[in-house]
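Complex shown without one protein chain; remaining protein chains in place.
Labels run A, B and C following the written order; every chain starts at residue 1.
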Amino acid sequence: MKIDRRSFLGLGLGAAAGVTLSPMPWKLTDDSSIWSQNWPWTPVPIDGEVTFDDTVCTLCPGNCGISVKKVNGRAIKIEGKKGYPVNDGGICLHGISGLQYLYDPSRVRFPMVKNGDTWKQVSWDEAASLVAGKIKELKDKGMADSVACVAGSDKGSIAGLYKRFITSVGSQNFYTVDTMEKTWEMLIERVHGLNASAAFDLAKSDYIISFGTGFIEGWGSPVNNFLANSSRKERHAKLVQVEYRLSNTAASADIWLPAKPGTEASLALGICSAMISANLYNAAFAQSAGKDFEAFAKFVNEKYDPELVSRTTGVDAAKIKAVAAEFAKAKSPLAIAGRGKGESAGSLMEFAAVHALNCLTGNINKEGGFWTIEQQDSLTWPSVVMDDSATKSYAKPPVGAVTSVIDSGASGAGIFSAVVSAVSGGATDSGQKVLSSVSKLFEVINASEKSPVELLMVYNSNPCFTLRNAKVVKDAVNKIPFVVSFSPYMDDTAQLADVILPTHTSLEMTQDVYSGACIAQNVIALSKSVAVPVYDTKHPGDAIISLAKATEGSVASNFTWKTYSECLESIMGDNFATLSEEGYIASELAPPVTPLSVDFSLFAAFKDSISLEGDAKSYPLTLVPIDTIRLASSTLASPPFAVKTVEDTVLFEKDTLVEINPETADKVGVDDGDYAVITTSVGEAKVRIHLFDGIMPGIIAIPEGLGHSTGAKGEIITKDGSPMAGITGATSIITQTGGVSKNRGQLENLYIGGKGVNVNELIGPVMDPASGLDAAWGIRARISRA
Amino acid sequence: MDSALIPKGAKRCPFPVFATGIAVVGAVLLWGVYAMGLCWLKGLNQTNMNDYYGFALWIWADLAVIAIGGGAFFTGLLKYVFGIDELKNIINLAVVIGFICYSSALLILAIDIGQPLRGWFIFWHANVHSMLTEVAFCLSLYFSVLTIEFVPLILENRQIDKVPFFHNLSHNMHGVMAIFAATGAFLSCFHQGSLGGVAGVLYGRPFAYREGLLVWPWTFFLFTWSAAAYGPCFTLVVTKLFEGITRKKLVKDNVVNLLAKISGWMITTYIIAKIIDTIYWMGVTAPDMGFSVMDFYSNNSFYGIWILFAEIVLGGIVPAVILTVKKYRENKKLLLVAIILGVFGVCLNRWVMVLQVMAVPVMSFDTWALYLPSWQEVATTILPVAYGIILISLAYRYLPVFPQEQELYDTK
Amino acid sequence: MSELEKKTESGSVDAAKDGASSEQKAEGDSGVGMGILFFIAAFAVCFLSGWLLFPSLLYSKKEQPFNFNHALHVAETGGCESCHSFREDGTFAGVPKNSSCIECHESQLGETEDEAIFMTEYVEKGKEVPWLIYSKQPDCVFFSHAAHVTGAKMDCVTCHGNIGESTTMKPYQENRITGYSRDIWGENIWGVKKNPWDRMKMDDCAKCHQEETGSKGACFQCHK
Partner (left out) sequence: MTQDNHGKKYKFGMVIDLDKCTGCGSCMVACMSENNVPFKEDETNKKDSITWMRVFKLTNGKPFPETDICYMPRPCMHCGGKGDHGHSPCVSVCPATATDYGHDTGIVSQIYTRCFGCRYCMGACPYHARYFNWWDPKWPDGMEEYLSPNVSPRMRGVVEKCSFCYHRYQAARDKAYHEERRDEIEESEYQTACTQACPAGAITFGDLNNPDHEVCKFVNPDPHQCGKPRNPKAFRLLERLQTNPKVYYISEREWVRKAGDNYRDGEWGKEIHSSDGNSHK
C-alpha cells in the first residue's frame, strides 16, 4: 500500500471532520471555561445554617457588644450588637476584623523555648515546669522580688490572677501600661478626694471642649464616641477642638482652635480666666464645694488673662473669650483631655487645667457632664497567703517605684500617693500604696549593671513596641536573664522571650469585662469564647493557674481552682449566673453619696507644661505622633483589613509618610513624596514627606502603629520534626483549599510587620513630676532630605 | 538552497543571510512568546496595568495595528469596488500587512483578557449594546476575509502553483475577490468604527465621550475615516522599507503616487472632520460636563496641549499638505516624511483615545494616573512586530508580493 | 537556523515530488482512493471516540457512602419536606444532617447492611454522612428553594425528577474538568433533554423563567 500525501490529507481532514462532528471539542470548550470558573485553588466556602453568637469585643478597652455570624458553627463575620449599651450596633474596623486575629500568621502555634537561634516546641507541662523551676530557684535564693510582670491593664479577673501570682511569689513588681485613665484617676483622688474613675457623658453634653483628644479617632471608647459625635451633630451640640493639626476630630468640630503645641493647658486656664473675670462660672458651686477657689481665681487672673494666653497659644483673645462665654452658657458643658487615643498617661497638671473648666461649671455627676465613677470591687478574691520568704521579699519596693511631687501653691510641696488599682488580685492588706511606672522599670534595668529583674512575665502587652524609646526597652528586656511571654502572637516582645506560653486570642476565650475607657456607663459583661481554639494554646487564666500549681508551695496554695472558669465563677459571685444568661449587666450611673468637693489649690499650682526633650537649636521642629483609628497602636498590631484601609499618604510600600506644612517643607527643602531623615535625641528614621495644609508650620506629625517587626527570626523545630503547620482545633470546612499562601515555617505577619517606622523609636519618655508617669507627647526634631 | 520556492526570476539574498535575519527576529519573537506565556500562566499581574489603567499599552497597540492595517481594506475597496486597477500592484502587500495586523490584534486581545478560556463568551453571550462586541464580531469576520484574500497569494507560490487544483483554485478565487473585498471593506468600516466607538461611548469619561449619530459616536466615523486615510501611508512605509532593505525598486512611482494622493485627500478630509469634532468637543461636549479643555492637558507631567498639536498638525495637516500637493508628493524625501508622519499621527490618535482617556481624572478630587508598562507588556507588544517582520519577509521571499518587481528589475 | 533550513529543504523536496506526482495523473485514481479511505477511517475513529470514548473519559464515577432508599422513606414519612426542609430564615437545609435522621433512627431500624453502616460509621462516630449531591450547583449560583417551592408552588419533581421513587442511589458521576455533577449537564453528551430535570444548566433555568415570568430575569436573581 502506498501512502502518499493524499492519504495524509485524507487522514487529517477525516480526523478533523470526525472530531468536529463529535461533541468533544464543543464540550471541552465549555468545560474548560467552566473549569476556569471553578479553579481548584479558589476556595469555596460551605453553606449551612446561619446562627449568631453574642459576646463582647475585648480588642480595646472600649468593649463593644458584638454578634458573631456563624455558618454551621464556623465564625464568618463579626457585626456590632444592636441594642448593646456601649455601641448599639456600631463597630470599629478592628472589631470587624476580629476573625483575622484568629488566623494571624504570626500566631504562636504551641509552647516554645528559645534555644540559641532556634525555637523548640515543648509541651505545656514542660514549659510550665521550666518556668516554675526558675521561679522556685529565685524564691529559694530569697530573690522573689526580682520576679516581675508587665500586663496590659489591671482590670478583670485575668489580670487579677497574674497580679495574684506575682504577689504570691513575693514581689511588688506588677506593672500595667499606663493610659490617660490612670492620670484621670489620680486627678480625681487629688481634687475630689475620691477613689473613682473619670467618665464623660459625651452623648448628652451640648458643648464639648476637647484639648487634643482624638475624640473620634480611638480616644476613650471609640464606637461610643462615634455615636456621641453623630448625636451631637443631630442635636447641634458644639465641639471645640484644641489641636495644632487638623485631625479628623478637628475637622468634625464646629470650632477648631489650633493652639501651639504644649500650650493647651494655658489655653484652658485662659478660658477659666475669661469665665471668672466675666463672672460666667458657676459661683454657687465654686463657693459651696470649692476649696481655695479665690486663690485659683487670683492665679488665673494674674497669669492667664486671655490677652496673655493669646500670645503664648497663638489663639485670638476674642476667640478665647467667645468660647468661654459659649461654654459657660451651655446647659451641660464638658471639657476633656488626653491626647490622641489617650494611650499614654499624659501630664497630670495639663489634665488638671482642663478639669478646672469642669469644676468652674459644676457640671459634675450630672447628665451630659463629667462623672466620677466609684471603682467597684465586683470580684471577691480569697486573701493571699504568703510564706516567710515571700513576705520578706514583698517588703522590698518595686524596681520601677516612682514618687510624685506636686507643688500645690500656697500649701507648699507635698507628696501624694496614687491608688493601687482596686481590682487587685489580692494585694496584702498592709495598706501600703506604692506608685510605680513601667517606663521607670525599664529605665532602672538599663541603668543597672546587672538587671534587678531576674524573671519577667509579659501578659497582654507589648512593651517593646508600645513604650516610648522602644529600643531602650528592648535592650532592657534583653538584659533580663529569663523572659516569659504569654502572647498569642510572635510580637516585638515575644521575639525576645526565652519561653512563650501562647494564650488564646480574645475570640477563643471567656473573660469578665468592665466598662472603662471613660465611658459614662456602668456595664459588666462576660465575653464568651465564640471560636474553637485554632492552635495548641491555653486560656491565659489557665496558663497562670497551671504555672502556679507547678511552682508549688504557698504560690500553689493561692491557686486552688482547677480551671479559670471555676475561678471566675467563684470570684464573681452572684453576677456570674446573671452574666452567663444575659451576657451583660448595665446599671444606671449614680452620683456618689457624699457631696462633691473640689480642691482648687491644685489648679492654682500649674506652672509649665511638660517640656519636650531636645534643645531647640539643634532640633528646630516638633515631632508629634498622629493617632488614627485605622491603625492600632497598642498591644495588638493592626489586622490586614485595617492595614488595607490605611491611606497612601500615611503608608506607602514600606515607608511611613510624615505630615508637614508646605511652608515648613519649603524651609527644610523637601517636597511631597521625598525621602527624608528625621532625627531626634532618641533616634533617627527614614521617612517620606506628605504635604498637608492642615498642620501647623513647624510641626512634623508621624502616624502611630507602624514599625512592627515582621515576626520570629530563626527556625522553629517541632516535636516530631515535621514542618510547622497544622490547625489543631478546627476541622477544615472549606471544600477547596488552594489559595493558601505557603507556610513560611516562620511566624511572620508581613501584612503589618516590617512596614514603616515605630514612633516610639523616635520619642523617649518624659517623667511627669506631678504623677511620676510618662507624659511625653512629642519630641524636638529636625528633618532633612535623604 | 531554497531557490525552488522563490518566485521565478526574482533575486533574493542568499539563504543563510535570510535565515540569520529571521533567527534574530525570531529571538525577539521568542522573548515575546515567553512574556505572553507569563501573562497567560501567571495572570495579568505581570503587567503594570491597574484599576485606573484597565486599558493600556496593548489596547493601544491593538488599535494602532488595526488602524495602520486599514490599508488592506481601503486599497481593496479602491481596487475591487471602485476599480482603480493600478492598485493591483500594491494590493498584495496591503493584504499581507492587513493579515499581519489583524492576526496580531486578535492575539493581543487574547492576551489582554483576564480569562482567555472564556474569551468565546463575547460571541456566545454577546451584549449587542457593547462596542466591544461589535469589534469582536467584525474583527474576526474580517480576519476570515483577509485570510481568504491572502490564500490566493500563497497559492501563487511557484511550487504550489504547479498543482493544477491549487492553480485553478487561486485563479477562481481571484475572480470572486471583489465580493470578498467588498464584504471586507464593509466589515472593516464597521469594526474600525466600533473601535472608535469604544472610547467615544464612554459618557463617564468626558475626555473620550463624543456625541454622534444614532448609536455611533463621532469617533466611530473618525476612526473609520482615519484608518482609510492613514492605512495606505503604512502600506507605503512598508514598501519604502522593503525598497530600502533590498535596494530594489518594487513598486512603480505612479502607483505609489496614486496611493499617496488618495491617502492625502483622505487625510485632508479626515483632519477637517477631526478639527471640527475637536472644536465641538472643546466648546460644547466637555463644558456641558463641567470641563474646560485645559483640564485635560494640565496638572500632570506628560499630557500637555502639545499632544493635541502633534496629533492634528504634525500627524494631520502636514502630511495632508504634502500628499495633496503634487510637487511635494513627488519629492521622494517629502513623501517619506509625510507617510511616516501619517503613521505617527494615527498611532498618536489611538494612544490619546486609549491611554490619555484612562489618565485624565474625572472626579474633582481624583488625580492624574500615569503609568509605565512592564517589560512583559513591552515584549508582548513587540511580539506582533517580530511576527509581522517574519511573516512579511517570508511572503516577500517566497510569494510574488510585488507584481511589478520583475518588470522593474528588467528595466533596470 | 539549521532546523529552519531543514524544514525548508524538505519542503522543497516535497514540492518537487508534488510536481512529479501531478504529472503522473494516470495513477491518480488510486491516490484519491487512498485519500478517501484514510478520510473515512480517520473520520470514523475520531467521530466514534468523540461520541463514545470521550464521555467515559470525561466523567469519574463515585459510589455513595451507602445506599439510601428514597421510596421507602417517602412512604414512611409522607413526603420530601419531612426531611428536606426549610430553616426558619427561609433557607433550604438540603440534605438532612444526622441530627434529623436520628429522630427516627435512634437505634438501628431494620437489618440492612446500609443501615448498619449508617449507625456504626456515622451516628456512633458523630460524623455527618458525606453524601454526594447529584443536583449540586456551583458556588456562583444562588438558588432560592423558597422562591420556587413556596413562592411559585413548584413540585420537587420538576427539577429533581423522580428521585423520590428510587430505591437505590445511582453512582455519582463527576466531570473531571469542571468538578460538576453529571446531572447538571445531563446523561446525554449533547445535552439533549426529554424531561425538565434531565439537564440543569443556566439556559434551562432561563428558559423556564422566560416561560413562567416572561423574563429570563436579571443575573443577580440567581448568581452570587
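The definition used in the following text is that contacts are C-beta pairs under 8 Å (C-beta built on N, C-alpha and C of every residue); 3 or more make two chains touch, one makes a residue touch a chain.
Remember, it's a predicted structure, so these values are computed and weren't measured experimentally.
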item	value
Displayed partners of the chain not shown (whole complex)	A, B, C
Touching the absent chain when the full complex is considered, from A:12, A:45, A:133 or A:397	A:45
Contact with the hidden chain (one of A:11, A:24 or A:223)	A:223
Residue, one of A:363, A:661 or A:758, that touches the chain absent here	A:661
Residue touching the undisplayed chain, where the options are B:122, B:259 or B:323	B:122
Touch residues of subunit C, complete complex, unshown partner	86, 88-91, 138-140, 142, 144, 146-147, 150-151, 218-221, 223-224
For subunit A, the residues touching the chain missing from this view	36-37, 39, 41-48, 69, 71, 74-80, 87, 89-93, 96-97, 99-100, 102-105, 216-217, 222-223, 226-227, 229-230, 233, 246, 248, 251-252, 256, 258, 534, 629-630, 640-649, 651-654, 661-663, 692-697, 725, 727, 730, 732-734, 737, 739-741, 743, 750-751
Hidden partner chain, residues of subunit B it touches	43-45, 49-55, 112-116, 118-119, 121-122, 125-127, 129-133, 136, 198, 201-206, 284, 287-292, 295, 357-358, 362-366, 369
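Methods note: only the chains that are shown with their structure count from here on.
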item	value
Distance from subunit C to subunit B - Cα centre to Cα centre, in angstrom	45
Contacts with two or more other chains, residues of subunit A listed in rising order	32, 35, 37
Multi-partner residues of subunit C (each touching 2 or more other chains)	18
List of subunit A residues in touch with subunit B within their complex	29, 32-33, 35-37
Residues of subunit C that touch subunit A when the two form their complex	14, 18, 21, 30-32, 34-51, 54-55, 58, 87, 89, 91, 93, 138-140, 175, 177-180, 189-190
For the subunit B and subunit A complex, residues of the former touching the latter	115, 117-118, 120-121
